[in-house]
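Here's the structure we're looking at; comments come further down.
Here the complex is missing a single protein chain, while all its other protein chains stay put.
Chain nomenclature is as follows: A and B, assigned in order of appearance, with residue numbering initiated at 1 for each chain independently.
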Amino acid sequence: MIRTEEMILNVGPQHPSTHGVFRLVVKIDGEIITEAKPVIGYLHRGTEKLAEDLQYTQIIPYTDRMDYLSSMTNNYILCHAVETMMGIEIPERADFLRVIAMELNRIASHLVAWGTYILDLGATSPFIYAFRDREMIINMLNELSGARLTFNYMRVGGVKWDAPEGWIEKVGSFVPYLRGQLIGYHQLVSGNEIFLDRVKGVGKYTKEEAIQYSLSGPNLRSTGVKWDLRKDEPYSIYNRFNFDVPTSEDGDCLARYHLRLQEIEESLKILEQAVEQFPGEGPIMAKVPKIIKAPKGEAFVRIESPRGEIGCYIYSDGKKEPYRLKFRRPSFYNLQILPKLLKGENIANMIAILGAVDIVLGEVDG
Amino acid sequence: MIEELLQSSPGWANFGIFFLLGAVLLLIVLGFVTYGILAERKVLGYMQLRHGPNQVGGKWGLLQTVADVLKLLLKEDIIPKAADRPLFIIAPVIAFAPSFMVLATMPFTDKFQFADIGVGLLYYIAVSGLTTFGMLLGGWASNNKYALLGGMRASAQMISYEIPLVMSVLGVILLTGSLNLNDMVEAQKHGWFIILQPIGFVVFFIASIAELNRTPFDLPESENELVAGYHVEYSGFRWAFFMLAEYVYLFAMSALITVVFLGGWLAPISFLDFIPGAVWFALKFSVVVFVYIWLRATLPRFRADKLMEFGWKVLLPIALANIFLTALIKSLFF
Partner (left out) sequence: MLGLVKGLKYTLKNLTKEKVTYDYPNKPLPLPDRFRGIQKFYPEKCIVCNQCMNICPTDCINLTGKKHPDPTKKGKIIDTYDINFELCILCDLCTEVCPTEAIIMTNNFELAEYSRDMLFKNLEWLDENDENIRQVNKP
């Protein structure tokens, strides 16, 4: 008699497609997954606990290392939270620099998501093309902040450095360049029948499920919910710019793939306008006390990171260190829907679904 | 020359000559594998805006593969404790041996061929099917779940794509009236079979990629899903044998396509006949290899279930229709 039995397969923590040290324990029947259990925590560094012993300025380098693909938004969320508590007004020029840096970083992050997603599906070249263009962004941010990934650029009350000479023009000329490259990206991948076969209708969920699982970012917008904090709760100076929030009704991996590429285009629009409106002169730091002490009380702020809503909760008892700091890390929340999505899929789809969620393990594990 | 040897009475001298010729062919094939791998890495690199290997052996990295192979030779031979030892050891050999055996029947030029057997094409396809056993056994013997899945995929894929592969050349066989590869080349004097049998060629080419386990059909070893598939536990020279088998098949399959569809050693236009056949063969062969590499640089991977569907529901019916069409044309016009 032929006997079949289920097999437990450990995917990760060292696996090419888990984007870091993520472990997935799947029970498979042949190649069909009957149960999936994510195991996280391999990259847990206790950022929130460490922050309780650190001054606010000292926490900023730690936020760089949470979502290491978009450090700028992480920098911003902490500074924004502290500024909200202290009621600091940010100078206009600093706000512009912040927005430009954040949008550049968003593009870089989506480019990585795009490249690695196609790499997960088996094509190697798009990854390199994406990294070629990302490298230009990284170099620009390197010129601005002095680091390629862990920027540590923003400070409570402003930014550390003013834009170097000619930098704004460089950003301005990068916008049309990337627009041209995006056409190539679509040529290379978006119409590819094999690719469409892999992602169309895969990993589908509904609007209700997305909201129940508290998804955010492209994962939420792929189901048709038009929710982008840059539009719905404008922070910084985002209300000055004219841009769209792309959404899709399909809720599958293909929709998420397209949304990321469309978001790059929207970010390019913002960059274009920001470069145009960039104020010629002005301070880059507000008047802040030398030792930053958030007043007694609590605050929660949230912004739109490339991966979704990133939030920061600070409870302060008036000292120079926070009493409690909590980050709402979008990757962590977006990951929670994975066991549900993976049930009944095969192993190839598992990779496609996991890649489309676009997690960064530094952020999942905190 | 070879015909005479085959006919003559057995003896040590004959054995020696055969052995020597075999060794020469092995060296040629190894030379191709060495530079085939280098060419693949270079072309992939250039398409991906990189340089590819450029450190070992000058600017073109001419010794890179040699260095890699030496490194593999020096590696510790690791056999997992829980592995099925005899099977684990023999699997790479089973995978490699047929890949070299199939070359015996390949007519590289009208003179350079080892065995001019009547059923050359059939022999090629039958023997190449044996490699699947090596992959399956390797996957099974490793006692690794990823390897098992890879081996499973390998056998499923190879079996389902062997059928369209055979069916698609049936049209060529019908037109030639022979299974002999030399006859096939001769039959292309007035027009290559790629022109006479375009549908058959496309089906054959797609099925051949699947047979070679190359992108977009590299499911048995899909790096992003199964880490390395059936050879995940192999290292050192055992692993090298799997890779060698893969690239020798690339050699053999490109040669077969050249012979069956691209007119083998024949010149495309008759007044170019003064250029030796070996050059033409090499040129056509290189183009086929380049297309394989090019596809690898561009395409993502199929999904296992879609692959099966594609093989059985698309390729096989098309191949069958092609046979029917060819038979019709042959009976009407020839």
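FYI, a contact is a pair of C-beta atoms (placed from the backbone, for glycine too) under 8 Å apart; a residue touches a chain by one contact, two chains touch by 3 or more.
Keep in mind it's a predicted model, so treat the numbers as computed, not measured.
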So which shown chains sit in contact with the chain we cannot see?
A, B
Contacting the left-out chain: of A:14, A:34, A:187 or A:239, that is A:187
Which candidate, A:27, A:132 or A:326, sits in contact with the chain we can't see?
A:132
Of A:112, A:284, A:303 or A:341, which residue touches the hidden chain?
A:284
Can you work out which residue in B:87, B:163, B:278 or B:295 touches the chain that's missing from view?
B:295
The missing chain sits against chain A at residues 54-55, 57-62, 125, 129, 132, 135, 142-147, 150, 152, 160-162, 164, 184, 187-196, 284-285
Chain B, residues in touch with the chain not shown (by the definition above)
43, 46-51, 294-295, 297-299
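We take it that only the chains that are shown with their structure count from here on.
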Centroid from C-alpha atoms only, then distance chain A to chain B, rounded to Å. What do you get?
44
In the complex with chain B, residue positions of chain A that touch it
7, 9, 15-17, 31, 118-125, 128-129, 132, 188-189, 192, 194-195, 197-198, 346-351
Contact set on chain B toward chain A in their complex:
44, 47-50, 145-146, 149, 215-216, 218-219, 222-227, 296-306
